[in-house]
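With one protein chain held back, the other chains of the complex are shown just where they sit.
Letters are used for the chains, namely A, B and C, taken in the order the chains are written, and counting of residues starts over at 1 for each.
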Amino acid sequence: MITEHFDYHSPSTLNEIFKLMEENDGAKILAGGHSLLPMMKIRFSDPAHLIDINGIDELKGITEVDGKIHIGAMTTENELINSDLLTQKVPIIVEAAKLIADPQVRNRGTIGGDIVHGDPGNDHPSIMMALDATFILADPNGERAVHANSFFLGTYWTELGENEILKEVQLPIPSENHGYSYTKFKRKTGDFATAATAVVLSLNGDVCSSINIVMTNVGPTAIKVEEAEALLIGKVIDDELINQAAQKAMEICNPIEDLRGNVAYKTHMAGEMTRKAIQTALSRATG
Amino acid sequence: MKKIAVSFKLNGQQVDTLVEPRELLIHTLREQLMQTGSHIGCETSHCGACTVDFNGDSVKSCTLLTVQAEGAEVLTVEGLAGDDGLHPVQEAFMEEHGLQCGFCTPGMLMRSYRFLQENPNPSEEEIRMEMSGNLCRCTGYQNIVKAVQYASNKLQTTKGDA
Amino acid sequence: MKVELNKVFEINGSVENTWVFLQNISSVASCMPGAEITEQVDDNNYKGKVKANIGPVTMAFNGDIKIIKIDPSKKLLHFIGKGQDTKGTSVAEMDLTAKVCTKKDGKTELVGTAIVNVSGKIANFGGRMMEQVADQILDQFGERFANNIVAMGGDAAAKEAAKILDKQPKELNGLAFAWSIFIGFFKKLFS
Partner (left out) sequence: MSTTDDNIERENELQGIGCSRKRKEDPRFIQGKGNYVDDIKLSGMLHAEIVRSPYAHARIVSIDKSEALALPGVHAVLTADDLKPLSLHWMPTLAGDVQAVLADEKVHFQMQEVAVVIADDRYIAADGAQLVHVEYEELPALVDPHKAMNSDAPILREDLVGKMDGAHSKRLHDNHIFTWDVGDKDSTDRAFDDADITVKEDMFYQRVHPCPIETCGCVADFDKINSKLTVNVTSQAPHIVRTVVSMLSGIPESKVRVISPDIGGGFGNKVPIYPGYVVAIVASIVLGRPVKWIESRIENLTTTGFARDYHMTGELAADKDGQIKGLRVNVLADHGAFDSCADPTKFPAGMFHICTGSYDIPNAYARVDGVYTNKAPGGVAYRCSFRVTEAVYVIERMMDVLAQKLNIDKAEIRLRNFVKPEQFPYNTALGANLDSGDYHTALNKVLDAVDYKGLLIEQQEKRANGELMGIGIVTFTEIVGAGPTKSCDILGVGMFDSAEIRIHPTGSAIARMGSITQGQGHQTTFAQIIATELGISSEDIQIEEGDTDTAPYGLGTYGSRTTPVAAAATALAARKIKAKASKIAAHLLEVSTDDLEWDIDRFKVRGVPGQEKTMKDIAFAAYNNLPEGMEPGLESIDYYDPPEFTYPFGAYLCVVDICKHTGETTVRRFYALDDCGTRINPMIIEGQIHGGLTEGFAVAMGQELSFDEKGNIQGNSLMDYFLPTMVETPHWETDYTVTPSPHHPLGAKGVAESPHVGSIPAFTAAVVDSFSHLGVTHMNMPHSAFNVWQKCNELGIDQHK
């Protein structure tokens, strides 16, 4: 389990990153390293250059900027978990981060790495979509903003261009009394989801005024269950409606069989997780 | 292949090493610096036997490049005991029979050492959650949980005395 | 680890051109992203290589292609390509049967069946992704194949197709599918 040789670079500014990316063909960005390094160790991957962006402060931190939460791409999972700001205003991120990997890995793994991977098994893509987050992508020529819903194109395939990096995540602060849940089923601690669903909703009295439902690891990307959302918006959500929403979720998911389960099981679990997530979010919301 | 000079603090001592960029921290610790307390169990960051304290965080040193340790503060099991004797977590594992073959123990100790600073008075559930990055095949964990509780009490009473 | 895929590609060109092109193994191979024929051993045996370079994943396969059957009457080609990755830890094999047909509406189509088999690390850590992967490879193949036939014509469409072909990367890329082959192994981990 030894990687091949590579050159190591540790830039301290964004511009240095861009310069290194342009100069070195086939250079890879090293964030937390907990996917890339194991892959390099079994020699499925042998980049000639590694660009370690752990030393770049402008990619870190969680702040509130005129009504929005800004999260630097290199913010670690444990920094998300320990953030009072997030705990208070966007608790679903904290809830989800706690379900990722294990304590040691959460000290290295970053929200940015989790997102740009475009791995359908990663948890943040669903969370970001459920929160209507926007990704700030940067390259030598400047920055652009891409909504989470249009960022994930396929399995390990995203909007992120060559020589472009994810700089920051920006998200609107959900209403104070919103309901939320990230319901994840996994075989054991640290495993990826067999199926998981993120739900963020708001009530107006008893009536659902807004809801986002997004599923993890049951398709080539995180899947937004729009039909289920449409079904619930403007209604008083009851068990029958939740059942129908779960059905919609099962209809659009398209999982791959692996040791976690076959297609039938994962599809069934997508429904289960969606059902539970809506129930929990509902119980947490106060109209 | 050209090597890079990397300097960091290991158990309070300044160390200077010369490594290939690809060298893993666990290998530098064990094979260059001869600190063989930290072990290699899986090499894919699942088992936690290689857990060390890195700039105040628990990390798995099998998935960290030594070049990333430039200027870092690294603490391994060898640095746990002080002049005044064993660290409470060490004493606790011995008192509560929290180890058998001893292979996962250094990682367990380094994780509990950090965890009890993050959460000095944890519930059993919190202990099980926050120690879940470390695998043990011998003990069934029950006595490890007791050991962490023992260390938690010891640390708080000694703090009380201080 | 075995998957079978059936594909139909509509070809904007004549059945004859298509069949002519199909019999030229080197050209056909060049439609396979990142693949090339390096040596013709004899009438029915070739040596070739495929290089995949996707995201951080790099795999290079060297292998042999053996033509099992070329049947002009049916306009059918059957060959088996088999290779080992240069690191000696993985093996991939594709048994491909391709047939040129004329649809009712007179259009030409290429009908193919591919049986893909993998062994070694690639199967240990992600064999289950093979279907998706092979499917994506074949779609790229079909697109290039179709463009090649169009390019055989002399018209404007041909020049356009030729341009597209030139632009085509020489390595398998774009879709980060090779990621998915191996990712099963690394689920829980992320950078």
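General remarks:
We take it that contacts are C-beta pairs under 8 Å (C-beta built on N, C-alpha and C of every residue); 3 or more make two chains touch, one makes a residue touch a chain.
It should be emphasised that the depicted structure is a prediction, and the values quoted were computed from it without experimental measurement.
The absent chain, not drawn in this view, touches the displayed chains A, B, C throughout the complex. Among B:Leu116, B:Leu135 or B:Leu155, only B:Leu135 touches the chain left out of the display.
Seen from chain B, the chain kept out of the figure touches residues 20, 22-23, 27, 30-31, 34-44, 46-47, 49, 76-78, 80-81, 86, 90, 93-95, 97, 99-106, 109, 127-129, 131-145. Although one chain is not shown, part of chain A still touches it, namely residues 1-2, 4, 42-43, 102, 185, 187-191, 194, 243, 259-262, 264-265, 268-269, 272, 275.
Mapped onto chain C, the interface with the missing chain covers residues 1-2, 84, 87-91, 117-121, 123-125, 127, 184-188.
The working rule: only the chains that are shown with their structure count from here on.
Of all chains shown, A has the CA centroid lying nearest to the centroid of every protein CA atom. For the pair chain A and chain C, the distance between mean C-alpha positions equals 33 Å.
Our note on geometry: chain A versus chain B, Cα centroid distance of 29 Å, whole angstroms.
With centres taken as mean Cα positions, chain C sits 50 Å from chain B. Multi-chain contact residues of chain B (touching two or more other chains) are listed as 44-46, 63.
Counting partner chains per residue, chain A has residues 30, 33-34, 37-38, 101, 105, 190 touching two or more of them. Considering their complex, residues 53-59, 87, 89, 121, 125, 128-129, 131-132, 174-177, 179-180, 182-191 of chain C touch chain A.
Per the touch definition, chain A reaches chain C in the complex via residues 26, 28-40, 42-47, 101, 105, 109-110, 113-114, 117-119, 121-122, 154-157, 190-192, 220, 256-259.
Within the complex formed with chain A, the chain B residues making contact are 1, 4, 20-22, 43-46, 48, 51, 54, 57-60, 63-65, 67-68, 70, 111, 115, 130-133.
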